[in-house]
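Read the structure below first, then the notes.
All protein chains but one are shown in place.
Per-chain numbering from 1; labels A and B assigned in written order.
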Amino acid sequence: MKSSHNFRKASASAVADEVLGAAVGKTADLLFSMRAAAVAAYPGFEELRDWGRSRKMEVSGDLATFVRRFSDRLEAAGGAAHFARDAREAVEIVTNIARGLGAVAAVKSKSMTAEEISLNEALPEAGVTVTETDLGEFIIQLAGEKPSHIVAPAIHKDRAQVAALFHETLGSAPGLDVGDLVRVARKALRERFLAADIGITGANFAIAETGTIAIVTNEGNGRLTSALPAVQIAIVGIDKIIPKLSDLPGFLRLLTRSATGQAVSSYVTVITGPRRQGEEEGPSELHVVLLDNGRSPLASGPFREMLHCLHCGACLNSCPVYRAVGGHAYESVYPGPMGDVLSPLLWGMDVYADLPDACTLCGRCAEVCPMRIPLPEYHRKLRVLRAGLKGEAAAWKAEAPAILTQHPLLYRTALGIMRRVLSLGRRLPDGIRTGLPGAWTVCRELPHPREGPDFRSWWEKRKSCHE
Amino acid sequence: MSKPEIVERYIRMAQAAGTDVECVSGAELPGRLAELLGAVNKPPEIAALAASGWPEGLRETVEAVLVSSGFEVTMPRKEQGGYSWDRDRLAAASVGIVWCERYLADTGSLVLASGPGMGGLATLLPEISIVLSDAKGCLEDLADFFRQMEGAPPSRITLVTGPSRTGDIEATMTKGVHGPGKVAHFLLL
Partner (left out) sequence: MKISLLLTCTADLLYPASARACVNVLEAFGVEVAFPRLQTCCGQPWLNTGRLAGARRLALHFLDVFEEAETIVAISSSCADTVRNHYAELFPDSPVLRDRFEAVARRTYEFCEFLHLVPGVKEMPAHPHPVRTTYHSSCRTLRGIGLRGVAEEYLEQMFGADFVSLPENETCCGFGGSFSVKLPELSGRLLADKLKNVSATGALQVASLDLSCLTHLSTGAERLGLKKIRFFHLAELMAGALT
């Protein structure tokens, strides 16, 4: 894990990249407006959000019980449940299964949870090659990059870049259009599907009542990954649990409308255990790795509702910061508003101290979040937490100006001085103009007080005239 | 909603999702099926066909149309352990045909439940997926399906709504990325 992340530096270089900005903006805008249309077309959506939140509250209020119930029911259905306290344990579980099988090739459908434990880096060491099968993830893998959006991982690339990449790595003709690029990927990936020993998936939902997992994709890669190889391993964060099978329809509505503005995705695969007696489809072994990795402690803390996140990406698409910089600047698996909150919580405030500031508190994310997670409030709370870590001296330094401001006479005096200084405008020496307020003048001039007397003098004068 | 209204809604929603829905009588089916198959790249091609789940006699009818249209047919074979596909032939199939017991008006989705010989993969690997159902299989929504489902869920339930698609390159919708680019649903009325 990186020592400490500098978001100002990372974001400053991202905003300078015009291809990136245009590509991210285009897709994020499209997803944003498709979501808006889909939500508008569904009259009960606001009530559905309340319902979804209350169902997730039930789970986060008693997480350990729900995890146990899920794993019991999964085992009853013939699957194997594994618990992983952290990324290292999860990787170990997966590589042990792979070694035990003597597996050499795995296909993988998109899973941010697998990304979270860096599974792709670990499997080759166990002698298993992994192929990402989601088109976006496949592009990223070929490019040797990291996903930059939790739903649309290759959002930062435009079609010309993908065509060049396929030309270089897959030997396709140069300059292909989108349709042809998709055909090239289909052909390359089909072979890998048929040859794979293991299918690795995530899960969008894990249903406690029945030990069922549900996987949602548009491409069908989730379905292929879970249907063709003899063994399926699903990496599932324990936050993915919902109580009952009858809750699934409601959560699917919330997820797909928020993620891509679809009433439903092309494929929803609802899996309860491995293939049964006599069946010809599905794995003969189903392993579910239940990943904690810092989640359990959230349930009893002030950020509990982060456990309700559906990973729909709506907050990313709505976020002015994410839209301007894309995902890589966050240097985390989870970018955008949800990532600003999750990254410091899961990997430490020391590593991601800057991310709570990657937010203008504009409030748009909270407006679109299907689970009504109070994301802006959580950003504020993290800033409070961070301030608390800085110690007494820093706290005092921050409080001193508040004491001054609280005192009307001192406040007015200080304001008067500032007003006079600012009135000098361009006559101010450069050292003052760009020195102390240097960050302000990176993109702006110093403000100058508007013409006329200050309000207080005007008020007093006017009052004495009236009297 | 009355049944015909629900079916109408299904047709609207499924078509909006990109599924080609066509209502046919039992007598019209072979002709329409042959027409559709005739449009597929020059036979001999392979067609993957579900072995089980069909109403009495329908599988044989479909098989006959396939053969007369110049297709070789591959089906899950029954052995002592249960059914299994010939993987190579399944992978080479250009068309897959299955019976679909239930479908949902609310989203225009097909509901494919697993079971021996049900042939779900035939709706996934080939470029063209052909699905047959009757009017009584139409349900309002997924919740309706779960309510009607007795006991524990089958090992897999797949909802299919329109063709396989991706928007991963510049959010440009493109069909047929991993699964079929065309889904044709014949409703036997």
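By our rule, contacts are C-beta pairs under 8 Å (C-beta built on N, C-alpha and C of every residue); 3 or more make two chains touch, one makes a residue touch a chain.
The model shown is predicted, which means the values in this text are computed figures rather than measured ones.
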Revision key, fill the gap. Whole complex considered, the hidden chain contacts A
Study note, to complete from the structure: Across A:Ala64, A:Ala173, A:Ala395 or A:Leu424, the one contacting the chain not displayed is A:Ala395
Exercise for review: List the residues of chain A that touch the chain left out of this view.
Suggested key: 7-8, 11-12, 15-16, 21, 320-321, 324-325, 356-364, 366-367, 380-388, 395, 398-399, 401-403, 405-408, 411, 415, 418-419, 422, 437, 439-456, 458-459
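Quick note on the criterion: only the chains that are shown with their structure count from here on.
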Practice item. Using mean C-alpha positions as chain centres, tell me how far chain A is from chain B in Å, no decimals. Key: 35
Point to revise | Interface residues, chain B side, partner chain A - complex | key: 13, 17, 76, 81-85, 87, 91, 106-109, 114-121, 124-125, 141-143, 146-147, 152-172, 174, 176-179
Review point. Chain B touches which residues of chain A in the complex?
Key: 23, 26-27, 30-31, 77, 133-136, 139, 152-154, 157-159, 162, 178-179, 181-182, 185-186, 189-190, 193-194, 210, 212, 218-221, 223-224, 226-228, 245-246, 248-249, 252, 260, 263-282
